[in-house]
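Note that one protein chain of the assembly has been removed; the remaining protein chains are unaltered in position.
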Amino acid sequence: MKQIQHSGLQWVSNNSTLLLFAVAIALFGILSPAFLSFQNAFNILVQAAALGILATGMTFVLLTAGIDLSVGSIMFLAGVISGKMVVDGAPLWWAGLVVVVIGLEFGCLNALLIYRLKVIPFIVTLATFYVGRGLGLFISDTRAINLPESFLTLGSGKVLGIPLPVILLFFVITLAHLVLTRTTFGKHIYAVGHDPEKARKAGISVNRILLGVYVICGFCAALGGLVAIAQLGAVSPTFGLQSEFMAIAAAILGGVSLFGGRGNVFPGTLIGVLLIQTIQNGLVMVNADPYLYPLITAAVIFLVVGIDSLQNQRREKAKRLGLK
Amino acid sequence: MLLRMRNIHKVFGKVSVLNGVDLQLERGQLLGLVGENGAGKSTLMNILGGLFVPTEGTMTLDENLFAPTSPNEALQAGIAFVHQELNLFPNLSVMENLFISGFPKKRFLGLSLIDQKSAREKAKELLSIVGLNVSEKVKVGQLTAAQQQLLEITKILSRSPRIIIFDEPTTSLTRHEAEKLFQLIERLQSEGIGIIYISHNLEDVMSLADEIMVLRDGNCVRQENQNAFTLPKLIKDMVGRDLETYFPQRDVTPLREKCLEVSQVGAEVVHDVSFSIRKKEVLGLYGLVGAGRSEMARLLYGLDVMQKGTIHWNGQKIQQPSPEKWVQEGVAFLTENRREEGLMIQQSIARNIQLAGLPNYTTPLQTVRFRDLDSDVEQQARANKIKYNNLKDQSVATLSGGNQQKTVLAKWLMIAPKLLILDEPTKGIDIGARHDIYSLVNDLVKKGSSILLISSEIEELIGLCDRILVMGEGRIRDEFHKAAFDRSAILEAALHGKENQTLAT
Partner (left out) sequence: MVKIANSESTFVVLLCLGYYLVMTIIAPGFFTVNNSINLLFNLLPLLIISIGQTYVLLTAGIDLSVTAIVAVASVVGGFMMSSDTVWFHNEFTTLFLGILGMLVVGVLIGAINGWAVAKFAMPAFMVTLTTMMLFSGFAIWLTQSQNLYNLPESFVEMHYTYFLGIPVPLYIALFVVLLAYFLLNRTIFGEWIYAVGANKKTARISGVSVSKTLIGVYVFSGFCAAVGAILYTARLETGSPVMGQNILLDVIGAVVIGGTSLFGGKGTIQGTFFGALFMTLLDNSLNLLNLSFFIIMMVKGMVILGAAILNTVVERSLKTG
């Protein structure tokens, strides 16, 4: 009897995110019946696209026990540059291409500084965070850029009735999932995240893996930035602020470990992203005070991280004692 | 002749580690390599493994000259190493671990993907060869230590090696698992693979080896047929003197009075353990890996949560033991892994030594009396014969293993412990430092302290203890008094319980 109770509790703490997800849906559903409509579920998915893409990139970095604080700045810079270009009459595809190249370059820069100069990711990406944002503010002259209609159609456009952002999100997550589960590169990411020294001994080029994950993260940041501005219609000087933290939080909620080697994009990070977006959407639906959104989101993250830490302690003890 | 190493010398800087060692290994033969720590075993094997180039001497493999310049080259030539620390990734599956250095691939939509199907088939095939009966999909972290080791061997076998070097392969295995490993090794031998087997467990070496080679201080004392050895002779060859003179004498008899009484203590892997320690007594605790010795000490010291049982210290019941309380009471715990739990490896020697004793050097305002502290720390460092250049500026990372262990011991002697718990205090330490540590322990007992000595070396326990408890499967199996110490009886007690348990399950 005690055994059953025990494992029940364990199940709860092992699946805290899923459970919170269910609780959130039930709660908002009761408070606002419109929340449960198919249309709203779809809305959540559309709203989650940008964060989902960012968090996918962040997951790659976190899996190697790294961190990328520059994501929000890359987003912002991407938004500013593409906005400027389109306003000045450049074709959309050209602006998009330039932006994606900027994302890749930032990722490259981060990776090179990390593995060439052996500076820890936190400091490197904190520095590029400020460089990126400063550059963006410089280019935009700290003014908001309003985007032309053509850009907005990207955000609201549909293919076969499915909004473009959702298609992009689906595409990014599928590709990421494939890379992580079905390629040598993906398996090597997990190996490096567990122990770079052992990975080196197994003949893995750790530098190449690091380069890969930061480039992927930079790419996802630029792409996520494009999706977000296409939905918003404007780039404000505060655009992308704290986005890196939301991306990290989403990944952690989805079971990715800050210490590397544990977690996945699907279903993990995706669930984390949907949980955050569901809560934000639900708060809108029940007409909550907008000032409360960050408070509630932060409280939920705190709760999940706390539960996960307790779980971790238990896991470590069991491992030490040789139990399962 | 599969392998012949001739007149191998190795000099690091000015220190000569190997002075002309010869080694021969036939196809299908098992060579037991024994010697104290620091005798040169690992240097010799690292030369074979291509990590070091010998200063002098030659090697031939199948009568061809063999001079590897990198581990990879040695691996290509068929020399494989099973290290104590396995090179596995617990967060990846069995199959992924097997192929981490090279997956079978296929093309899909222009992407180069892992060919899951053929990888799985190959993995199954490899696993069946060694008789590892697990799914290839399961995460390695969920395997037992024995299964992980088999997986490492599987990885090695997929490269068709000619010589396999086993370095202390049984340290984390239960007896039953070790027996299974031995069967596998025998099978590898019958397939013509040469085995070099390094272990401190001399019984195992005696029963497995065709030939035994004894190294001491970088010299080959001898390589002979296993039949030519007896256990005492083997020990004498290794240590260089008789056991009696190896352990310093101590003429202290334990008092009647008990200082620590433990009754019915239990938690996950420790069951109903009861014992007591007298004042001025050295109590030994013997057991094989997984017997629950260290776990018991950790419970006692409050590092893990005790689920049942009581502990009395000098007649008083200790509610919820914790390291903080024990240090205040004058009870010290030297843990078995000194890098992780004994030292602050990047900090200075002085900072390490002063840590536990700090509360004894504080004023009511919580300031530290640094002048007294510094002079006492220096005195303790000298008493412990730590070899250092600068106490305050030199990090402990720069010290040798033996001096590091003496530093940890100095930290505990600073609180003048009434009871000192030692968990494998001489693991990985050379003979000279061992002797110093034994002397320090004896001095402490003479001054009135008690010792709980946990060790997997029976000689060490026999040489130092007044009484020995034997643990198995988390329980106390047997008790031996000094007059009735008997090496084989103690080992038997540790093994015996184990086998009963295995039969029962």
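Think of it as A and B in the order they're written, each chain with its own count starting at 1.
By our rule, a contact is a pair of C-beta atoms (placed from the backbone, for glycine too) under 8 Å apart; a residue touches a chain by one contact, two chains touch by 3 or more.
These numbers come from a predicted model, not from an experiment.
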| item | value |
| --- | --- |
| Touch criterion as defined above, residue of A:45, A:147, A:248 or A:265 at the omitted chain | A:248 |
| Which residue of A:131, A:175 or A:286 touches the chain not shown here | A:131 |
| Touching the absent chain when the full complex is considered, from B:342, B:425 or B:472 | B:342 |
| Hidden partner interface residues of subunit B, rising order | 301, 303, 323-324, 326-328, 333, 335, 340-348, 351, 354-356, 358-359, 362, 365-368, 392-395, 411 |
| Where the unshown chain meets subunit A, residue by residue | 67, 113, 117-120, 122-124, 126-131, 133-138, 142, 242, 245, 248-249, 252, 258-259, 289, 291-295, 297-299, 301-302, 305-306, 309-310, 312-313 |
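What we mean here is this: only the chains that are shown with their structure count from here on.
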| item | value |
| --- | --- |
| In the complex, subunit B residues that touch subunit A | 87-92, 96, 100-101, 103, 105, 111-114, 116, 141-142, 144-145, 268-269, 290, 295, 304 |
| Parts of subunit A lying in touch with subunit B, wherever the complex brings them together | 178, 182-184, 187-188, 190-191, 193-195, 198-199, 201-204, 261-262, 317, 319, 321-324 |
